[in-house]
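A single protein chain has been omitted; all remaining protein chains appear in their positions.
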Amino acid sequence: MDDRRFDRLVTLRRDLHRRPEPAWREFYTTSRIVDELERIGVDDLRLGPEILDADARMAVPDEDEIAEWHERAREAGAREDVLERTAGGFTGALATLERGDGPTVALRVDIDGLPITESDATTHVPADGGFRSGNEGYMHACGHDAHAAFGVGVLEAVAESEFEGTFHVLFQPAEEVIGGGRAVAESGVLDDVDRLLAVHVGLDHPTGEVVAGVSGFLAVRQFEVTFTGESAHAGASPGSGRDAVQALATAVQNMHAIRRHSDGATRVNTGVVEGGTATNIVPESARIEGEVRGETTHLKEYMSDRADTVVENAAAMHDCESRITTTAEAPSAESDDELADVVADVAAGVAGVDSILQRDDLGGSEDATYLMNRVQERGGLASYVGIGTDHPGGHHTPTFDVDERSLAIGVEVLAGAVGHCW
Amino acid sequence: MDDRRFDRLVTLRRDLHRRPEPAWREFYTTSRIVDELERIGVDDLRLGPEILDADARMAVPDEDEIAEWHERAREAGAREDVLERTAGGFTGALATLERGDGPTVALRVDIDGLPITESDATTHVPADGGFRSGNEGYMHACGHDAHAAFGVGVLEAVAESEFEGTFHVLFQPAEEVIGGGRAVAESGVLDDVDRLLAVHVGLDHPTGEVVAGVSGFLAVRQFEVTFTGESAHAGASPGSGRDAVQALATAVQNMHAIRRHSDGATRVNTGVVEGGTATNIVPESARIEGEVRGETTHLKEYMSDRADTVVENAAAMHDCESRITTTAEAPSAESDDELADVVADVAAGVAGVDSILQRDDLGGSEDATYLMNRVQERGGLASYVGIGTDHPGGHHTPTFDVDERSLAIGVEVLAGAVGHCW
Amino acid sequence: MDDRRFDRLVTLRRDLHRRPEPAWREFYTTSRIVDELERIGVDDLRLGPEILDADARMAVPDEDEIAEWHERAREAGAREDVLERTAGGFTGALATLERGDGPTVALRVDIDGLPITESDATTHVPADGGFRSGNEGYMHACGHDAHAAFGVGVLEAVAESEFEGTFHVLFQPAEEVIGGGRAVAESGVLDDVDRLLAVHVGLDHPTGEVVAGVSGFLAVRQFEVTFTGESAHAGASPGSGRDAVQALATAVQNMHAIRRHSDGATRVNTGVVEGGTATNIVPESARIEGEVRGETTHLKEYMSDRADTVVENAAAMHDCESRITTTAEAPSAESDDELADVVADVAAGVAGVDSILQRDDLGGSEDATYLMNRVQERGGLASYVGIGTDHPGGHHTPTFDVDERSLAIGVEVLAGAVGHCW
Partner (left out) sequence: MDDRRFDRLVTLRRDLHRRPEPAWREFYTTSRIVDELERIGVDDLRLGPEILDADARMAVPDEDEIAEWHERAREAGAREDVLERTAGGFTGALATLERGDGPTVALRVDIDGLPITESDATTHVPADGGFRSGNEGYMHACGHDAHAAFGVGVLEAVAESEFEGTFHVLFQPAEEVIGGGRAVAESGVLDDVDRLLAVHVGLDHPTGEVVAGVSGFLAVRQFEVTFTGESAHAGASPGSGRDAVQALATAVQNMHAIRRHSDGATRVNTGVVEGGTATNIVPESARIEGEVRGETTHLKEYMSDRADTVVENAAAMHDCESRITTTAEAPSAESDDELADVVADVAAGVAGVDSILQRDDLGGSEDATYLMNRVQERGGLASYVGIGTDHPGGHHTPTFDVDERSLAIGVEVLAGAVGHCW
C-alpha cells in the first residue's frame, strides 16, 4: 500500500476514534464514511433506512437519547443530508460496486463505539497523539474505528482492481448491543451474496497474525426481567408485602444453578440488578439485565428456556408478577473452510503477515452471525477473519488501542480475498 | 394422699416408664390402664375404636409397624381382650363415672412415648432405680407416664368423692405426633363436656409450682413434601436430568425466608430432608418433612399457604413435580380464665404447692387444642394445667425424668378442680 | 383553647407543611420555630450545635446536599442568624422555661419531612387549601409539622400557667432517618429531666382518641452492605470473574432465612439492592441497604449478628470482599405506667377527647427511644403519647394529612400533663 493511501486510512481512523458514537447513534460516523465513499465513487450507496428492517432492530435507545446524539453530530460537522436520511437512529451504510458479471461478494464491518471512558495516560497513544475521544464517557475500545477504515480501504482497492462481479461493503451499526446484524439480515439486502467476509482486529492476536476463519461464536440472548410485588412497611406490616427483591435473589441464584449441558458450553450472567426504594420498605419492584449463551443456538435455547422458567417461578414463589423481555439476540455461526482457505492463501502473500491460523475460537458473541447464517442458508459461503493487532489494553478496556500497521495488512488481506472469491 | 395410694401411683408410673410405646402403638399401656380402671371400677369404659374417628387419625404408621408393637405388647403381658379391641392401632381409653345430675367434667391425659434412647447414666434415676426403658430406642421423655398416672389417680379420687355429675378421663393416644387429638374430638365423645381439664408435667416449672391456665399454643401444620424429577448421569448428560435435590434446596431456603408477620409469632422448620441415590446420578427424588406454626390458627394458615407456594414453584423452577401432604395439624387454643381461676384456687390449698402462676405460654404445639376448641365452641370451658416437676434433663432429652412428688400434687390439684367445677 | 391561639397553631402548621425539609436540613423549619419562641419568650434557647453530640449524629447527608438546602431556606426567607448557627446541618432547638423550684419536665417533638411527593388531588386538603408542599418531592407525610405546632403550643400554655420547675421543649431534627435522637441524648442536655413526654399524631387512631403510653418500639439497625468482586467478560471468561451479584443474592436469601426467635418479634428487610454495570460483564460490585429489627434491643442484636455473619460468608462464598456499615440505629423502649397514668387522667378532662387507651404498640421504630432510655436510666420517667387524628392516607403516603382539630387536643393534653408532673 502506498504511503498516501495509508496516511488517508490513518487519518480516517483517528478522526473516527476522536468521535466514538454508541449503537444506533453513529450519525457523524456515517456522514464521515459517506464522504469517503463519494470521494472513491461507488455505483450505489444506501443508508440506514434502506438496509435495515425497522422491526428487526434490537436494543434501540429511546427517542430523546437518539435525538441528543443526532444534534451532537450536527455540532461536530456531520452533513445535513446524511443527518436527515439517518434520523431516528437508522444509521450505517451499504456501498456497492457493480463490475459486470461475476460473483456477489460482501465485506461486513461494524462502526459503533462503547460507553467506556478512554484513558488519558500519556502512555496511551491516542491520548498522547491528540486523538483521544472527545465524546467523554464513550470510546472506540473495540477497534470499530479500524473496521470502518478497513471498509473504506478495501472498497477503494477493489474499485481500482480488475474485480468482476458485484461487491458490497456493509458499514453495520449497533454491533456492540447485538442490535444491528439481524435488522440488516432481515432487510434482505445481502440475500444475493455468494461470499461474505466479516472482520475483526485484535482478539489477542498480535500484529502480523491473521486468522483465516474464526468460529466459536456463542449464541446469545440478552434479556430484561422485571419483578413487581407490593410494598409495605418493613417494621409494621412485613407480612402484607410481596417482596420483589426476594424474587430477584431467588432468580439470580437459580439462573446460575441451571444445569450444565453435555452438548457444549453454556453461559449465564445477571449483569445488572436493582430493586427497592428505601431501607424500611418491602421492595415493590426489582429488575435484572442478564444474558444466557450457548455454544450452539440449541444450547442458547436450552439456557433461555430454563431462565424463563426460573424467572416465572421465582416471582410466583414470592407472590410477585414477572416479565422477561428479550433485548438482543444472536445465533452461533461457523466459518466455511473453503472460504477461509482462500483467505489463508491470500494472507500468505501479504507483506507484514508472519503467522496464519486456519481457525480460532471467539468465545464471545457477535451479530455478524445473523449475516453469516443468512448467506449460508441461501447457499453462499462466509468467513469471519481476524486481523491481529498489538493492543496494549484488552478489548473493552480504557487503554485498548490498535497498531495502525494492521490497517494496511487488513486491507490487503481482505481486498486480496475479495479478488479471489470466484 | 395416703402412702398406699401414692405407692400405687409410683408403681404404675414406673411400670409404664419401663415400657414406653410410641404413637398409635400404646397397646401394653392401654392394657395396663384398663387393669387399673377395672380395679377402681368405672361406669363405662370405651377403648380406641369407640372413641376415635378413624378417618381423622393422623400420622398413623404402616400396618407392619403397628403389628410389630402389637406382638411386642403381647410378649410383655398385655391382656388379650385389650389387644383384640385395640388391634390396628386403635389405642387409648375413655373411662366414665356417672354420678347423677350435675355437670360433665373431663380430664384429658396423653399416654405415648418418644423415639429417644434413654440415658443409662447412674445419675439418671430410672437407670439407677431399675425402671429404665426396656424398649430400647424409645423412652417416656416427656412425662406421659406420669400423665397416665394422673388420670388413674384423679379417677380414683373422684370416684371416692361426693362429686355429682359425669366425669370422664380420656387416656389419649398419639399426642407426640399430633395425631390423636383430632380423632377424639371428631368422634364426638366429648361433645357433652362442660369443663375440660388437660394437664402436663414439667414445662420448666419446678416441683411445687402450678400453672392454672397454660396458653400460647402454637397452631401447627406438619407436612411431607416429595419432589420428583428425572435421573441422568451427572457426568455424561447433566442437562437432561431434572434435579429433585435442587428443588429441595430452593424450597428449604425459601421456606425459611417466608416473611415475618406483624400479627404475631410464626415458625418454620425443615426437620428431615433426603434425596438422591448416588454421587454421580442427578437425583430423581427428594423429600422434606417439615412444619409451620403460628401464634394463631390464622398465622399458621399464612405460613402454610406460603409454604405451599414455595414448594410448588421450587419444583416447577427445576422442572420437577411436587406433592405436599399434611401429616399432622393442630389449632391454637386459649385456656379460659374462669376455669383457670378454679384451678388456682384449689391449688392454693394443696400440700406441696408453693407457687401458683395464673398464666404461662407453652411456645409449642399440642393436640389437646382440638379438644379445648371443641368444648369451647359448644359453650364449655377448658383449661390446660401445668404441674411443675423438677426435671434434670429437658423435655425430649435422654435424661428427662419426673420428680414423683409431683404425682401426688397433680392428682390433688386436678381432683380438687374437678370437685369444684360447678 | 381560644380561637386566636388555635388559628396561630394552624397557621404555623400550614406554613411548615408548605416547606417540608428532610433530615439534618430543617433550616427554614428551625428559623420559623425560633420566631415563635421569641414571640412567646423563653428563658433559654439553644440551637443545634449546643444540643447535639456531633459524633453521635447518624445518617447525615453529604455537605453539598446540606449546603443546597441551606441556600434554599435562605431563599424561602429563613433568618440569617439562625442559618448561621445551624450551618452544616446542626438543626433543631431546645427552648427552656425556668419557673423556680420543681421538677424538670421535657416534651420532645420532631420536625423533619420525608422524600415523598405530595398528592395534588383536589380531595387532598393541603392541595385544595393551598398549603401543599412547595419543595417538590418532599412532604410532611408523617405529621411532624403538627408535632412542631404541638411544641410551640404547649410551651406557650405552660409559660402562661402556674407551672413551677423547669420545662424544656426539644424540637428534634432527623427522626425519619433515626439520626437525631442519639445525638441529643449523648449531648447530655436532657440528663436532668425527671419526666419526659414524647408525642406522635395519628398512628391509626382517630381524632378524639388518646394513647397515654405507647410501647412496642422495635429496636432497629439500618445498614449498608457493599460487595466487591472482580469483573470479567461473561461470555469469554466467566470463570475468572468474582461475582458481587451472586454474593448479594446469597446474602438476601439467607438474611431473610435467619431463624425466628422465641423471645419475640424480629424483622429483616433488604430494602434497596443494586449491582453490576452491563448485561455481559460479571458484576464487580453490588450493594444492599437493609435493616433488622427486634422487639427488644437483645433481639435486634441477635438479628444484627446473624446478618453480619450472612454477609461475610455470602461474600467469601463467591470470593468477594464485603463491608457492612451501620447507618442508623435505635433501641427499644417502654413507656412508664406511672407517667402514662398522669396523661390518661388529664386526657379524661380535655374537650374533644372521647376515647383513651392506656397502652398501644407502635410496631415500628423511633429514635425517641434513645431519649426515653437516657431519662429512665437516670431515674426519670418517660411516656410516649399518641394523639389520634383522622388521617385520610396512611403515614408515609402522598395523601397523609392531619385533622387540625387534633392540634388543640394535643396541646391541651400535653400541657395538662406537664402541669401535673410533680
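Letters A, B and C mark the chains as written, and numbering starts fresh at 1 in each.
By our rule, contacts are C-beta pairs under 8 Å (C-beta built on N, C-alpha and C of every residue); 3 or more make two chains touch, one makes a residue touch a chain.
Since we're looking at a predicted model, the values are computed, not measured.
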Candidate in contact with the missing chain, chosen from B:Gly100, B:Gly130 or B:Gly271: B:Gly271
Absent chain, residues of chain A that touch it: 253-254, 256-257, 259-260, 262, 264-268, 363
Interface residues of chain B (partner: the chain not displayed): 218, 220, 222, 233-238, 245-246, 248-250, 252-253, 256, 267, 269-283, 286, 289-291, 293, 327, 362-365, 396
Interface with the undisplayed chain - residues on chain C: 236-241, 243, 246, 250, 253-254, 257, 259-263, 282, 302, 309-310, 312-314, 316-319
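One rule holds in what follows: only the chains that are shown with their structure count from here on.
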Angle of the C-alpha superposing rotation, chain B to chain C, to the nearest 5 degrees: 180
Chain at the geometric heart of the assembly (C-alpha centres): C
Label of the chain whose CA centroid is most distant from the centroid of chain A: B
Distance between chain centroids, defined by C-alpha means - chain A, chain B (Å): 69
Whole-Å gap separating chain B and chain C, where each centre is the average of the chain's CA atoms: 48
Inter-chain centre distance, chain A versus chain C - centres from mean C-alpha coordinates, in Å: 52
Interface hub residues of chain A, defined as touching at least two other chains: 236-238, 246, 250, 253, 282
